[in-house]
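For this depiction, one protein chain was excluded, whereas all remaining protein chains were kept in their positions.
Naming follows writing order (A and B), and every chain is counted from residue 1.
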Amino acid sequence: MQEFLQQVLSGIASGGIYASLALALVLIYNAMGLVNFAQGEMAMLATFLAFTLIDHGMSYWIALPITILVAFGGGIVIQRVVIRPVERAPVLTLVIVTLGLATLINGLAGFLFGYLPRSFPSPFSVQTVSIFGAAASYQDLGVIGVSAVVLVLVYLLLQRTTLGLAMRAAAHHPEASRLLGVRVSWMLALGWGLASAVGAVSGIMVAPILLLEPNMMQTVVIYAFAAAVLGGIDSPLGAVIGGLVIGVTVNLAGAYAPGVGGDLQLAVAFAIIIAVLVLKPNGLLGRRATRRV
Amino acid sequence: MALLELDGVRAGYGQTRVLHGVSLSVGEGDVVALLGANGAGKTTTLRAITGGVRWDGIINFGGRSLRRATTESIVRMGIAHVPEGRGVLTELTVEENLRLGAYLRRGSDGVAKDYDRVFGYFPILRERRKLSASTLSGGEQQMLALARALLMRPKLLLLDEPSLGLAPLVVRSIFDIIRAINESDHVAVLLVEQNARIALELSSHAYVLEVGRVAVEGDSAKLKTEESVRRSYLGY
Partner (left out) sequence: MRFLSQAPRRYWLVALVVIVFAGLPTQVTSFQSLEWAEVLIFAIVIMGLNLLVGYSGQISLGHGAFMAVGAYTTAILVHRYHMDYLATIPIAGLLTGLLGFVLGIPALRLSPLYLALATFALAVVTPSLIKRPENLTQGVQGILLPPPQPPDWVSSMFASVTSGPAMTSDQWLYYVSFIVAVILFWVAWNIVRRRPGRALMAIRDGEVAAAASGVNIAGYKTLAFGLSAFYAGVAGSLYGLASGYVSPDSFPVALSFTLLVGAVIGGLGSIAGPLFGGIFTFWLPIMSSQFVQTQDWIPDQVASVFKNAGPAVTYGALLILIMIFAPNGLAGLILSGYTRLRSRLRGVGERTTGQVPPDPQTV
C-alpha cells in the first residue's frame, strides 16, 4: 500500500509537469486552433537560460522569475516575428512553421550549449517525509507545489482579470472582439508569451529529474500533448486533469504492469487516450469544435 | 459636417465587387436607415466603415478619414458595430460579454451607472448574467449585443439587421429601446434592415441600395408614403 501511494504521489508530481506543459498547448490551441510543436523546445531553451544564470552564481529563486519573464518576452517576440506573417495561412502551414521553429530552437540549443547532459539543481532536497505512511520526497512535493501555484495564477489571470477576459475573447472570437476594441493581435502575442512562460516552469521542474540537454523535453511534450487531448484540447481545466491522469497512470503502469518498460509507457499513455476518445470523442472536458467569429 | 460621410465607396471580396460607389451621410444624433434587398451590399457597407473589408473612396468619421485605420482603432474612435448575426461571444458568459462592452471605458466614471441602465432596459440580462451567452435565445442575444454596444457609449451605432429572426413583439420592443437611446444619449444610428417598414418608422432619413449603388434616398416620412418607391424597392 505504501509503495502504491508513493507511486501515486510520484505520478502526481510528473502529472503536474505534464499539466503545465499541456496548459501551454491548450492556451495556444484556443488562440489559434493549432498545436504548437515548438512548445517543448521553447521550454528547454528557457531552462538552459536558467541554468546559465544559476551557473554564474545567481540564486535559484531569483533565476526562476527572471527566466519566466524572459520566456514570456520570448514568446511574444516569436509570435510577432514568426507566427504573425503566416496568421492567415491554412492550419497545416502553421503547424509546419512550429515544426520548423522546434528544429531551429533545438539546433540553437545544441550549438550554444552542446549535447552533453547536465545536472540541474533543485531547490528541494531528495529527503523524504512521511505522508500516510508513504515516503514522499520533498522533490516531488515541491514540484507539485510549484505546478499548482503556476496553474492557479494562470487561472486567476484568465478568469478574474479584464486582461484575461480580453485574451479569451480574442482567442475564441477574434472578429467580434475587434469590434469591441480589443487589440486581437496583441492578445494573441500575450497568449504566446503566457504559454511560453508556463512552459518554462515545466522545463525547470523537469530538468533536475531528466538531466538538462537539448532533447530533454521531447518525451515530455508527447505526454503533454496526450494529456491535453485527453482532457479536451480546448479545456484548460481538462489539460490539468489530463496531465494528472497521465502522470499517475503511466507511473503505475511502469511499476506494476508486467513487461511495460520505458518505451512502452508511452504506448500505455496513448492506449488510455484512444480508449477515452472512443467513449468521449472530444476528450474528458472538451466541447464540440468551437466556431470562431 | 456630418458625423459619418461616405463618398463613392467601392468595395468587394477578392475579385468580386459588391459596392460600386455608395455615398451617404449620417449627422450627429440622426437615425438613418439603409435598406435594400438581399445582396444589395448593406452589410458590406457597414463592414467597410469598420474596416472589415477592403474599400476605395472616401469614408470620414468626425472629419477623420478611416482609410488606413484598423478595426480596433475605428471602434476606439466611437463607433459601435453590431454585426449581422450579432457577434455575441458564445464562449463567454453574459456578464463577460457586457464587461467587454465596457472594455474601452475601464476606470472611467459612469460605467457602473451604465450597467444599471442597461439592466433596466433588458432585465433578462441581469437574470441570466452568470450563464453562458450561448444559452440565450435569438432575441436575448440581440438584446445582449445591443446592451454591449450601449456600454461602449459610442457616438455612432451601426446595426446590421437587428430584427432578423426575431418575433414581431420582440422586434418592437428592441426598436423602442433603440429610439429611447437615440433620444436620451444622442447616439447616431445607421440602421441596416430588410424590414423596411419598421426601419422607416424609426429613422429620419433613408437610403435604398440596389446592386451596390444608392438607388433612392430621402426623408423617411416621404419614402413611406411614396407608393412607387415602396412597391419597387421596399417590397410592400
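The criterion applied here is as follows: a residue touches a chain if its C-beta (ideal position, glycine included) is under 8 Å from a C-beta of that chain, and two chains touch if they have at least 3 such contacts.
Everything numeric here is computed off the predicted structure, so don't read it as measured data.
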Report summary line: Considering the complete complex, of A:M58, A:I96, A:L210 or A:L237, the missing chain is touched by A:I96
Query raised in the report: Which listed residue (A:I66, A:V129, A:L163 or A:A267) would be found touching the missing chain in the intact complex?
Result: A:A267
**Report entry** Of A:I62, A:V86 or A:V126, the one touching the omitted chain in the full complex
**Finding:** A:V86
Query raised in the report: Which one, A:N106, A:S177, A:S196 or A:T249, makes contact with the chain that was left out?
Result: A:N106
Requested in this report: Extract the touching residues of subunit A with respect to the undisplayed chain.
Outcome: 35, 82, 85-86, 89-90, 92-94, 96-97, 99-108, 110-111, 175-176, 222, 225-226, 229, 233, 263-264, 266-267, 270, 273-274, 277-278, 281-283, 289, 291, 293
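By our rule, only the chains that are shown with their structure count from here on.
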Query raised in the report: Where the CA atoms of subunit A average out and where those of subunit B average out, how many Å apart are those spots?
Result: 43
Query raised in the report: Residues of subunit B touching subunit A in their complex?
Result: 50, 52, 70-72, 75-76, 80-81, 83, 85, 87-92, 96, 99-101, 103-104, 106, 148, 152
Query - Complex contact set, residues of subunit A against subunit B - result: 162, 165-166, 168-169, 172-173, 175-184, 290, 293
